[in-house]
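All protein chains but one are shown in place.
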Amino acid sequence: MSEFVAPRAHAEFQYASAEHQRDSALAGMWLFLATEILFFGALFYLWVLLRRWHPLGFHLATADTDLLIGSVNTVIISTAGMVFFWGVQQAKRGQNRPVLLAALASGGLGLVFIGLKLFEWSEDVGKGKWPGQVFQAHGDDIGGQHLFWLLYYAGTALHVVHMTIGVLLVAWIAWRARKGEFKPNFYYPVVAVGLYWSFVDVVWINLYPFIYLLGR
Amino acid sequence: MKALWSDPAVRTTLKTWLVLLALVAGELGAALLGAGIVAPFVGIAMAAIVFAIPMELPSAPNAAKIFALAGLFWLVVMLFGLGTLDPLTRHDQPTHFLSQP
Amino acid sequence: MSLTLPAASAHATEVDYLFAALFAVSAAVLGLVFFLMIEFSIRFRRNSGVDRGQPLRRSWRFETAWTAATLVGFLGLGIWGADLYVRELKAKPGALTIDVVAKQWMWKVEHPEGQREINELHIPVNRPVQLRMTSEDVIHDFGLPAFRLKHDVLPGRYETLSFTPDRIGTYQLYCNQFCGIDHANMIGTVTVLSQPDYERWLAANGAAETLAAQGSRLFVSYGCSGCHRAGGHGGEGNVRAPPLDGVYGSPVPLSDGTTIIADDQYLQDSILMPKKQIVASYDPVMPSFAGVIGEEDIVKLVEFIKSLGGKS
Partner (left out) sequence: MSAVLERGTSVQSHPSYLTDGTTLRSWLLTTDHKRIALLYAASITLFFFVGGAAAALMRWNLISPTGAIVEHDTYNRLFTIHGVVMVWFFLVPAAPTVLGNFVLPLMIGARDLAFPKLNLASWYMFMSGGVLVSWALFRGGLETGWTFYTPLSTDYARGYVSLAAFGIILSGYSSIATGLNFIVTIHKLRAPGMTWFRMPVFCWSLYSTSVLNVLATPVLTMAMLLLAAERILHVGVFDPNLGGDPLLFQHLFWFYSHPAVYIMVLPGFGIVTEIITAFSRKRVFGYQFVIWASISIAVIGFFVWVHHMFVAGVSVYSGVVFSLLSYIIAVPSAIKVFNWLGTMHNGFIRFDAPMIYAVGFVGLFTIGGVTGLWIASLATDVALHDTYFVVAHFHFIMVGGMVTAFLGGIHFWWPKITGRLYSETWGRLAAALIFFGFILTFFPQFILGFFGMPRRYGTYPAQFQVLNVLSSAGATILAVAYLMPLFYLGWSLFRGERAGPNPWDASGLEWRTASPPPKENFHESPVVTWEAYDYPPPEKQQYSLSELREKTDRRHV
C-alpha cells in the first residue's frame, strides 16, 4: 500500500518512489541495449559468413584500411568510456562538478573520434573505396573486396550515428550537472547515459578487429 | 595526487583503462605478427570487461541481468548458432559470379 | 475443367501416403477438438442445470503423457517426411542431366545432346532425370505438382532437382517463387515420353552437336589448347600447363601439398579462378577467364573435359 502514496521528488506519477523510477529506467536501458546487441549482431553475422566465403577479398581489402587512425580511435574511445565511468562514480556521490568535467572531456574525446572517422572516410573515398559504380580495387576477388567495404561503411556509419547520439546525451548530462541537479539519491540519468556510452564503446571494440586486424 | 589515487573510484577506472589499452596493444601486435585471428577474441574479452566494470552488470538489478543475458543468448545461440547451420553446411555450386566486376 | 493431380513418379505416390497419414491425424485432432467444443458449449451453457460437481482431475502424469505422445507422433511424421525428402534429393546413378536456365519470364532447357526448348521439358519415362538449374536474374522456382516437387532456382549457383518419372503424360510446370511482373505467365509443361518416343523426339529436334563436341571447338577458339593438351588439341611436350586427358575424377596434387579430386566444381573453378588451386610443379600463369567465357560455354568446356575419360 505504502508504495503508492504520494510520489516524492523526482518520481513521475506512475512510480512509487525515486528508487522505483531509477530501477525502471536502468532496466529499460538494458533492454534497449539488448535490442542493440541483436541489431549489430546481425551485421557481424553477415560479416563472419561473407568473410568465410571471400577470404581473399577481405584479406586484400583489410590491407587498404588505415590501421593508424583505426587504432588511435580505439584508444580514444576506450579512454572516453573510462573518463565517463569515473564521472558516473562521482555522480553516485552527488558531486556535480566532476560529472561536468568528465562529461565534457568524454564528449570532447567522442568528437575527436568522429572527426578522425570523417577524415578516414574522406581518405577511403579518395582511394576509390566507395561502394557502388565508382568502386575501384586491384587484385583478385574484387567482389569480396567490394563486400568488405560495404560492410565497413555500414558498420562505421551506424556506429557514428550511435556516437553522435551519445555525444548529445553526454552533453545533456554536462548541462544538468552544471545546474547541479545530481544528488546522492538522484543520479540515474548519468548511469543510464553511461550504459549507452559504454555500449557504443563495445560496438567499436568489436568492429576494430573485424575491420583492421583480421587477415592483415 | 595521492588523495586522488586513494579514491577507489579512480583506482578502478585507471586499472580498467590500462588493461583495455594493453589488450588493444596486444591484439594490434598479434595482427602485425600475422596472428590477426586472435583479434576478434580479444575484442570479445574487452567487451566482457566493459560489461563487467563500467557497465556494472554483475551488480545490476536482476531485471537488467536477465535482459542483457537474453540479448547475448539470442545473439549467440539463435543468430550465430542456428543461423550459421545452413550457411556452413551448404555445398554451393557457384556459377561465375566474378564475371561481373 | 475438373481438378486433376496425377502422381507421375514413385516419389509422388509415397508423398501421397504421407498426405493420407497427415489427413488422418488432422481429422482425428479436429474431430476431437470440435466434438469437445460443441459438447461443452451445449452441456455447460449457463442456464443448463447439469451437475458440475466432478472437476477434471488434472494429473501431472496424464498431462505429461498426452504431451509426450503428441510430440512423438508428430516427430514420427516429421521423420517420415524428412526421410522421403532426403532420399529424393540424392543424385541417382545413371541420371540424365538436363540444364535449366530460368530468366524473367521463361524456362530455357538444354539437353545433353544439344536440343533446346523453352517452357517445355521432354524426358523419357523410367529413367532418373537430374535437372541442373540456374537463373539469369532473380530467384525463380521450378515447381512440378505431379511429381510433388519444387525447388528454387537461384542466380549465381546451380541447384539440382532429381526425379524418376514413371508415368507417360503431360504435366504442369509452374514458377512458384514470385519473380516479377509476369510471374503468373512463367508456366509450362513437362512431357514424359516412352523411350522410343523420346528417341524420336530427340532425333526430330536435335541435329545439333553434343555439348562435349561444342566444347571441343571452344577449347581451341578460347586458346586453351595453346597451353593445355587435351583430346588431340595442343602440342606435344608442352610443359606450361597440365594435360587434361583423363583428369576428370582423378586426384590432382596441388602446389600447397594437398590433393583434390577433379570434379565439375574444380574444373569450373580452375577456369574462373585459376590462382585458387595451382597444380603442383606448374607456375601460376593462367589468367582468369571470369567474364570472358559465358556460362553456357563453361558448361560445354567442362563436358568436353569430362568426355576425355577419367574416373567419373
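By letter and in written order, the chains are A, B and C; residue numbering begins at 1 in each of them.
Just so we're on the same page, a contact is a pair of C-beta atoms (placed from the backbone, for glycine too) under 8 Å apart; a residue touches a chain by one contact, two chains touch by 3 or more.
Just so we're clear, the structure is a prediction, and the values are computed from it rather than from any experiment.
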item: Contact set of the excluded chain (shown chains only); value: A, B, C
item: Per the touch definition above, residue among C:Val25, C:Ala95, C:Cys227 or C:Leu308 touching the missing chain; value: C:Val25
item: Residue touching the undisplayed chain, where the options are C:Ala8, C:Val100 or C:Cys179; value: C:Cys179
item: Hidden partner chain, touching residue among C:Ala82, C:Ala203, C:Val220 or C:Ile261; value: C:Ala82
item: Interface with the undisplayed chain - residues on chain C; value: 1-5, 14-15, 18-19, 22, 25-26, 29-30, 33-34, 36-37, 40-41, 44-47, 49, 52-56, 58, 63, 66-67, 70-71, 74-75, 77-86, 88-89, 104, 137-139, 141, 143, 145, 148-152, 154-157, 159, 172, 174-185, 187
item: Where the unshown chain meets chain A, residue by residue; value: 1, 3-4, 12-15, 20, 23-24, 27-28, 31-32, 34-36, 38-43, 45-46, 49-50, 53-54, 57, 131-133, 135, 141, 143-144, 146-147, 150-151, 154, 158
item: Residue numbers in chain B that touch the chain omitted from display; value: 63, 67, 70-71, 74, 78-79, 82-83, 85-87, 89-91, 94, 97-98, 100
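Keep in mind that, in the parts below, only the chains that are shown with their structure count from here on.
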item: Gap in Å, rounded to a whole number, between the CA centres of chain C and chain A; value: 46
item: Contacts with two or more other chains, residues of chain C listed in rising order; value: 273, 288
item: Shared interface positions of chain B, touching two or more other chains; value: 97-98, 101
item: Residues of chain C that touch chain B when the two form their complex; value: 134, 155-158, 264-265, 268, 272-273, 288, 290-291, 293-295, 298
item: Chain B - residues contacting chain C, complex; value: 92-101
item: Sites on chain A touched by chain B in the complex; value: 23, 26-27, 30-31, 33-38, 41-42, 45, 48-49, 52, 67, 71, 74-75, 78-79, 81-86, 88-90, 141-143, 194-195, 198-199, 201-202, 205-206, 208-210, 212-216
